[in-house]
Structure formats: structure tokens, C-alpha cells
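Only a portion of the chains appears, each positioned as in the full assembly.
Note that the chains take the letters A and B in the order they are written out, and that residue 1 is the start of every chain.
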Amino acid sequence: MMNSNQLKQLLEAALFAHPQPLSAEQLRQLLLNGSETSLTAVKKALDELQQDYQERGVQLVQVASGYRFQTRAELGQRLAGLWQEKPPRYSQALLETLALIVYRQPITRGEIEQVRGVSVSSNIMKTLQERGWIKVVGVKEVPGRPQLYATTNEFLDDFNLKTLDELPVIDSPDEKRTAETATNERDFLND
Amino acid sequence: MPEQQSLPLGFVRGEPVIEKPEDLYIPPDALEVILETFSGPMDLLLYLIRRQKLDIVELPVLTITRQYVEYVEMMKELKLELAADYLVMAAMLAEIKSRLLLPKPPQEDEEEDDPRAELVRRLQEYEAIRRGAEFIEQQPQIGRDSWLSEIKTDAKDYVTVPPPEVTLEDLTLAFSRVLNTIKLQAHHQIKREQLSTRARMSQVLELLQHNHYVSFSRLFKRSEGRAGAVVSFLAILELVKESMIELSQMEPMSDIHIRLKRQHDEFESA
């Protein structure tokens, strides 16, 4: 049996060494399989680690696919000096396309074009897919059976989100669709 | 005649910084840059409305359409492929304008259909998406604001590859496949034997590896009962048949000895 300090050391080392996020359950399975350490103990240790790193240059954050260490966001600009390449800047067209997929998913390319009033370049869709931020989740049963796009967990991870709900709402409250959506959501919950 | 609208010369975060006086010459390159900052006709339209400091809902179709068409005219000269989507919007604006001008038929319905309503709705939706794009942009991003770990670990040196797992089912499936192959090769005749017989054959051979001679009776164990005796007997017969062992008996009724069959041994040459 491992004491709580050993457990913290192990989890800390694992999350430092593994750049992809790991969930508490994954950590338990991969590192503590066969030991009697409970999921609760793992979560408690992770909480403590998060506290320990609160004021440090790296921080333990929780995103959609689990926990990971990352450099403190406020240091971004200064740290950029470490790399030759400049961080990517995305065009307004790409961001609007991404926003439509984020806020109106699942959505077809035609629907994106309808809102933006301009055809979506294949390059943009390719970039978004290559980054792993969007994926095809099905087809819409209308003539032509266009593909439906949605965001991935990788999108949430890369934008420091646990769920899409963490993004601010974009519909102004006086709009009809808000009331409609609210009703739909209620119906959904009552199902 | 409304006054000629001036063009923005440059943008900082989407907002125009310099208004072009009417008579200033803009090098075509610079104009292209300006036009490229619009992400589409909706963006241009929204920009024009905002510049008038007007609410989308009050959409002043006439002014906006004129300004819009002006921009599109310039685009057509400079970047033809850019203009196609913009022309669709110009056509839509023209349609709305003409519907506003036409005398309205008497309405039975109380609610009057404003031809601008659809465009207003689309502009609002577009504006919402613009907000969304901004929220996403502001979100801390990996690779822009934060970076992930690149630290060293010796842990990978300890990774071992476990041996493949085989199930009983894998094994029986493999054997069925072999049997099917045999069936295809018609000249092969394979007879099914009790597996216990095959296993006993292996055991007998193994025993003979360590002992030159083995007494026949040693191969029968009382504890195995009659069934065990039968298995041993069948195994011995099969081994003899396959010329893997030979039996010898010094005199009638004496103990039978078993030994591995040698190819050129004195028994055969005798």
C-alpha cells in the first residue's frame, strides 16, 4: 500500500511525463492496477497537486479528457521566445467557421455557408480537421445527404475547456431562439 | 443624392483606422488588403451598418445597399473570384429594396411582413457567430498561450511487451482451418484419434528419452483404471505402427520391453 505522499509523487511524475491528459480513472488503471488505492484517493491527491501548483509556472488543469500539466497562460508571450516558429494565428473566416461548428453543431457545410454568406473554403475545413478540432458525426437526411460536423474532445483540450458549456452564450436574450432552445432543453430533460 | 462614402484604409482588430478622403488615390494592392479583411458579404454588411452606428433592426436598406454595391464594384475590378458571393448579397439587397418600394397589397393579417426581416434575422445570427468566434479566440490556447510537457523520463525503458494471448477458441479455429485445407487436398487421409492417446504417445516417447528400455508394465498405472490402460495400449500400438518404438520380449510370457526404434540397429540387420 502506498502512502498519500508517494501517491502524489507518482501522479505528479505521470502527468509531467505524459503530455496527453489522463483521467483519474486512467491514472488508477495504468499506474495502480492491482493496488488497493481507490479512485477517491487518486482524486484527492490530484486536488492537492492542483493546489500545490496554483502559484507555479506550470499548472495542473482539468480539461475534457482529463488532467494535464501545462505552462501558466500568463507566461505565454514570454515563453514564445523559446521557439523559432510563431504561434499560429487563425483567420477571421476560420474562426467564424469554427464558431458555427462549436455553437450550432451538428451542422453541415451548407448551413455554415448560409450563415456566413460565403462559401467555405476546403482549406479551412481541412485545417480544422487536421488539428483534430472537428469531425464528421453523420449525415443530414436531406437531398445530397451532406455531412454533419461537430467538435471533438481535442478541441476542448486545446482550448482549455472541460465542456462546451464553459464557453459564453452568444444568443442575445431577446431573441426568439433562446426561448425555443430553452423549451427544447426542458423537453429533453423530461424525456 | 447621398454623399460618397469613404473607404477605410486599414484595420486594427477589425475596426477601420483611417477614412479615405474622396480624392485620395489608393494603390490597388492596398485596397485588396482592405477587402481581404472582410470574411464575407455578411461581414461587410455588418461593418457598413456599424459604421452608421445603427441597430441591425433598423436596417436602412437604401443607404446600405448603395455602399455595399460600391464595395462590390471595386472588388469586381480587383478580385473577381471574391465577388461572386458578394453579388448574391447585392441581389438580395436589391430585391428587398424593390419590395419596399412596391405598393403593398391590402393585408388581411395584422402583422405586416417586413421584407427586411429575413436579412435582419440573418445579420443577427451572423453577429452572434462573430461573438462566438471572438470568445473562442480569447480562450487560452495550447501552442499559443500554454505549452505542454516535454520533460524527460526513463519510464519508457521499463516498458515490456507482454506475450500474445491465445484463447482456446483461437486454437480450435486454427485447427478447423487446417482440417479444411486437408479436405481440399483429397489424397490426405487423417484419422481422428483420441487426444488422450496422442498425449500418451508423447509421454511414452519422452520417457524413452531418459531410459533406454522401459518395461511395458511401467506404462500402465493402476490408478488410471481400465480407461487408462486402453489409452496406454492404443498409444503403444500407434507408436509401433508409426515405427517410432519397438517392442522386445526375451521369452514367452516374460515382461515386454519398449525402446526407441533405431534405424540401423542390430535387430534389423540380424
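A few notes on this one:
In this section, a contact is a pair of C-beta atoms (placed from the backbone, for glycine too) under 8 Å apart; a residue touches a chain by one contact, two chains touch by 3 or more.
This one's a predicted model, so the numbers in the text were calculated from it and none came from an experiment.
Written as a formula over the displayed labels, the whole complex reads A x2, B x1.
Quick note on the criterion: only the chains that are shown with their structure count from here on.
For this pair, subunit A with subunit B, the centres built from the Cα atoms lie 18 Å apart. Interface residues of subunit B facing subunit A in the complex, by the touch rule stated above, are 14, 37, 39-43, 45, 85, 88-89, 122, 124-126, 128-137, 139-151, 153, 155. Listing the residues of subunit A that touch subunit B in their complex gives 13, 15-19, 58, 68-73, 76, 79, 87-88, 90-93, 95-96, 98-100, 102-104, 115-119, 157-161, 167-168, 170-172, 175.
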